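The complex appears here without one of its protein chains, the remainder shown in place.
Right, subunit A next:
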Amino acid sequence: MAIRSFFIPFLLFVLCFCSSLSPVLSLYEDQVGLMDWHQQYIGKVKQAVFSTQKTGRRRVIVSTEENVIASLDLRHGEIFWRHLLGSNDVINGIDIGLGKYVITLSSGGSILRSWNLPDGQMVWESFLQGPKHSKSLLLVPTNLKIEKDNVIVVFSNGRLHAVSCIDGEVLWKKDFEAESFEAQQVIQPSGSDLIYVVGFSASSQFKMYQINARNGELLKHESATFSSGFLREVSLVSSEMVVALDSTGSILLAISFQNGEISFQETPISNLVEDSSGPAVIIPLSVPGIFVIKTNSVTIFIKVIGKGKFEVVEKTNHETAVSNALPISEGQQAFALVQHAGSEIHLAVKLAHDWDDNLLKESIKMDQQRGIPHKVFINNYIRTDRSHGFRLLIVMEDHSLLLLQQGAVVWSREDGLASIIDVTASELPLERDGVSVAKVEHNLFEWLKGHMLKLKGTLMLASPKDVAAIQSMRIKSSEKSKMTRDHNGFRKLLIVLTRAGKLFALHTGDGRVVWSHLLHKSEACQSPIGLNLYQWQVPHHHALDENPSVLVISRCGPSSDAPGVLSFVDTYTGKELNSLSLIHAVVQVIPLPYTDSTEQRLHLLVDSDKHAHLYPKTSEALSIFKHEFSNIYWYSVEDHNGIIKGHALKCMCIGEVVDEFCFDTRDLWSVVFPSESEKIIATVPRKLNEVVHTQAKVIADQDVMYKYISRNILFVATVAPKCSGGIGSVTPEESWLVAYLIDTVTGRILHRVTHHGARGPVHAVFSENWVVYHYFNLRAHRYEMSVIEIYDQSRADNKDVWKLVFGKHNLTSPISLFSRPEVITKSQSYFFTHSVKAIAVTSTAKGITSEQLLIGTIGDQVLALDKRFLDPRRSVNPTQAEKEEGIIPLTDSLPIIPQSYITHALRVEGLRGIITVPAKLESTTLVFAHGVDLFFTQLAPSRTYDSLTEDFSYALLLITIVALVAAIIVTWRLSERKELQDKWR
């Protein structure tokens, strides 16, 4: 028996029952969507191309920073098709060729692909090699033909290619020998057979190559030197002129290369703009006759009049995004301009040659939380009265995508959710009188209809249409999307932080966005970069009136010693309660296991000078902290030089300003890995909020093993430095992987194991007293998973029943890590078929339920694998007692049961992380997987032993009870009558 307990026979029954079940956790077809939801996103749009042919549906092709190519419906914003390229296959450019192919250039300009526009099937793929790395430029001329074949011109890797649009064959290629030549633009004047490649060489030389588009023959090569050098960006103002800035950013240069003659026209910016301050940057655009420069926060639009003559047409302080030019009619080109002004955005569509005339001028109310417009793409359509209408696709600061048409937002997509960087969960408000609860049913008729349908379904009278209606009713059940806490704790808010620095609260019932909040910009910090999310205040006992809040740590700039910003956000409302601009950097955040009287968690923030700062800065927090001062340690992992250091707090900071919340630290210990043989590739600590039910593990024959449960263990994996190259860069003999378990208080290495012939990447998960890690075995040419379990041997002689009965043991008394632990470890390895993107483990409220590993596979699915398969006590022939305990006979590889994919038929594209949140019901855990897509489901690793299942027939129970009561009454009557008759006899 797994657990021998006299006191909880019920639990025992349940466990027996569960252990006799197979670990498969599958789902019936009609249960899909009841507890899970799936959302598809694409990420921040980099480039958009419209396809609005007369035939076929109107769509827009976009490429995004998540390396997605997608075709979106222009009417509703839905995804027609979508492809996620690999993370190292960054998209450089997209365009549409021949009106039916989507051409993409990716992977640093070395892969050119063509996709079928209607369905997204790949048509062809070409690899473009070149002598050196360079900027990648894609040009799909509309009317350049070589022998009836449309041509794509690609400049990549220092080479110019002409590629056939039909089959991807390279028609000709031309190398640019000059070593330092950096092409900036590839220009193909319409109607000619010439291609101009312009760029800089050796920072002060401008070069122009004129090439015959038919055969790649170099016709002309000119170069000119400008003594003070150039900034890299150029703006193309006509097919024969570009505008650039000199290296100081103060002089505008009009570079014309008409007829192969290069000429410079210098104009100091100060001549154009009197109060210009600071260096300017040019915004790369291609609007004929107009270019945009930016100095500080001022955006200046400059028009080119005549040869080298400039005129400032507009200056604005508002954040502005400008689209490229769109040819609308013969010789006319339009472009769009979007300005952000408070709660509104102003749209303007202008003709390139006529600044003062607006084709369109509108103002649209815009949610403040979307921030400023980042990008705008313009498309036109012909109205019924033959005038031009325009639709604008806008990418906002929070990475959302909006389509604006006729002064209104037609659709919007929250594509910021494609790049989640941190997730935490929060409770919903308690249900109280007066708290508005979602309407249960709309009216009596609907209610009756619903119940009739359900009755039909129960009596199996429902037609397929009715079944579908019942199914949709079940899925849309208002019960699960209420905005209040439920008894089982299934309804929660998932607070997610996206790369754009926006917080979203997602409801676990249906995945809708409850609120969103863009990180506050302050005077001190213009562009905070969100880093991490922590639970700041989780009221549950004596502070129930307070709302829970989260702490967002952000940094004011990309460097690690930039000052940090703390934001405290109320999770019920999404309001920012407070924002602190710190004077110090934030390098480490250590949530402490102490809370103050308002349930605010104490946090220790370590800056780049290794000073620890305590938050919240209250005297109460300080007194709690002082009380535990000598027991608080911290460690830092310097993975670049292979050192793990332990630190202790010393005293108050010594500085010119007295800050009693700042503490000096001292180094306590360090573990130095030899740099020639080991390189840290993974460190995994235990989850801070994990609950462990028991310290004992009962094994066969009622024996006990005591788990070594410590919050302060770190799993570290190192590999041979040679292994960091690609697959095939190292032989099995010179490759190894070393796994360590390190006590982070004392620096003691509890366990060390070397896997020869193994290499990274290592994915690991640490829970209770075990760690599971995944790596590649070069000898076996397979992926492997290993488990290490760690047990406390010093407690093993606590076996006297009477001592235990009378509590005369010290098993629960606090222990210090400085007392030398005697640990033993057990470990085992298994082959595993898939490579892995993420590993997580289920977590439940009390930690009683057995655990499952959640493995994000390379196919972007999440596989649930019972921890019992990764039990180091498995053996080939388990004894009867071990079998009863539930030990599975040892096999060489871990089974992959198709039914145990918790994502069932769905894929979480670009899977990055899996988060588990315990529900209040012990058997159930909530699982959230995020990548480009989001997926959420509930999971019961040992089945729902503590509640009735969804499909439990309450009707049958009721009928049975009624029948039993009736039977009792009838038999009672009968027996009474018989008794009476007996008495009369």
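Here, contacts are C-beta pairs under 8 Å (C-beta built on N, C-alpha and C of every residue); 3 or more make two chains touch, one makes a residue touch a chain; residues count from 1.
Keep this in mind: contacts and distances are computed from a predicted model.
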Protein name (UniProt record) of the chain left out of view, among "Protein Abitram", "Aspartate aminotransferase", "SPAG6 protein" or "ER membrane protein complex subunit 4": "ER membrane protein complex subunit 4"
Identified contact with the non-displayed chain, of A:Q702, A:S835 or A:Q899: A:Q702
Touch criterion as defined above, residue of A:W634, A:F663, A:Y901 or A:F928 at the omitted chain: A:W634
Identified contact with the non-displayed chain, of A:S813, A:T949 or A:Q981: A:S813
Residue ranges of subunit A at the interface with the undisplayed chain: 1, 3-7, 9, 12-13, 16, 531-532, 553, 560, 586-593, 604, 606, 628, 631-639, 646, 683, 685, 688, 692-696, 698, 702-704, 706-707, 709-712, 714, 744-745, 798-801, 804-805, 811-818
